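What you see is the complex with one protein chain gone and the rest in place.
Right after this comes subunit A.
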Amino acid sequence: MFTRTDDRITATQAAVFLNNTVLGAGILTLPRSVSEAVKTPDSWLSVLLGGVIVMAVVTLMVKISQQFPGKTIFQYAGTIVGRVPGAFLCLLLIIYFLIIAGFEIRSLAEVTLFFLLEGTPIWAIILPFIWVGSYLVYGGINAIARVFQIIFPISIMILLICYGFSLRLFDINNLRPVLGSGILPVLSGLKSTVLVYTGCEVVMTLVAFMQQPRQAVKAMLVGIGIPIGLYLLTVVMVIGGVSIDSAITSTWPTIDLIRSFEIPGFLFERMEFPLMVIWLMQMFCNFCSFFFQASLGISQIFRLRVHTVIYLLVPVIFISTMVPKSVNELFSLGDMIGKAGIVLFLLIPLMLSVIWLIRTKGLKQHV
């Protein structure tokens, strides 16, 4: 076998990579989960505020990664906190990635089963996705980034077209009053908005693959900015279109918004089918990204060949996909991922930065 020398991505590719990692199944349930927590039409403020926090965290992640050019978190965590604690942290991160990968595929399968392919066995939907995903991950980061670049404009375009058509239902009064019950509900909504931004952790490996790591801050902020903008748009359109009360009672509020109108005479009379089919690709991107991160992490920690790890992970991901027994369990798993995400992606970069600062600046050690 030969080693690939082109395992580098451009700044644009990195931005798209981050975007396609973060933007996924969350868009389908976000309006409900936020509204449930906020209970006022101010949920969009929670999304925005959550986005600002995530942007700050992303910047921190980039900064710490830039101190170790060409190294991923799995390599430099050990250098900062010592080999064993570092490996432990990375293992946590890997398990986390594997659970999200399973979560994404399962959400994809649940939506498909409910709206598109009623009657198809769930494994028949999940397995092909895992197989195709492992084939893509096998090709390395460059191949993945190229696929993402192809899918990104298509899925965004379809999403925006759908929202454009849903304007006919939009009523600004559904979004009023702004801050009618003060700022507290907005803050309580933060915990559910953070879930939709899970996946940011990939920044800590992505920077290592960039051709010009100096552009990392800009690229990563753009990469996280697009999902923030789209999530904001989603919440505004759904709450404005079907009001907060309907968003709370609906299992998949975003799809219900698109299902609330028909466009006679247009190419597609019903926009939910193009949206769902395209969005499956987006969720596939999500899955591939997490799959890649997990396999990369294991191969770097245990010094295994990455291709072997990919094969070994296929059954693991399948099991992680099939663990939730029902949609309700899936959603509570989602909440758990969100909480774990807060710990992992606030704690790890923060802790690493603090320890690194103490060791280099305080103790003048050469790390």
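A few comments on the model shown:
What we mean here is this: a residue touches a chain if its C-beta (ideal position, glycine included) is under 8 Å from a C-beta of that chain, and two chains touch if they have at least 3 such contacts; residues count from 1.
We take it that contacts and distances are computed from a predicted model.
A chain of this complex does not appear here, and its UniProt-recorded name among "Spermidine/putrescine transport system ATP-binding protein", "Cytochrome bd-I ubiquinol oxidase subunit 1 apoprotein", "Spore germination protein B3" or "Phosphotransferase" is "Spore germination protein B3".
In the complete assembly, the contact with the undisplayed chain comes from A:Ile248, out of A:Ile248, A:Ile278, A:Ala340 or A:Ile355.
Contact with the undisplayed chain is limited, among A:Phe88, A:Phe114 or A:Phe170, to A:Phe114.
Of the listed positions A:Gly164, A:Gly180 or A:Gly229, the one in contact with the omitted chain in the full complex is A:Gly180. Seen across the whole complex, the unshown chain contacts subunit A at 40, 114-115, 117-121, 124, 173, 176-177, 180-181, 242-246, 248-250, 256-257, 259-262, 270.
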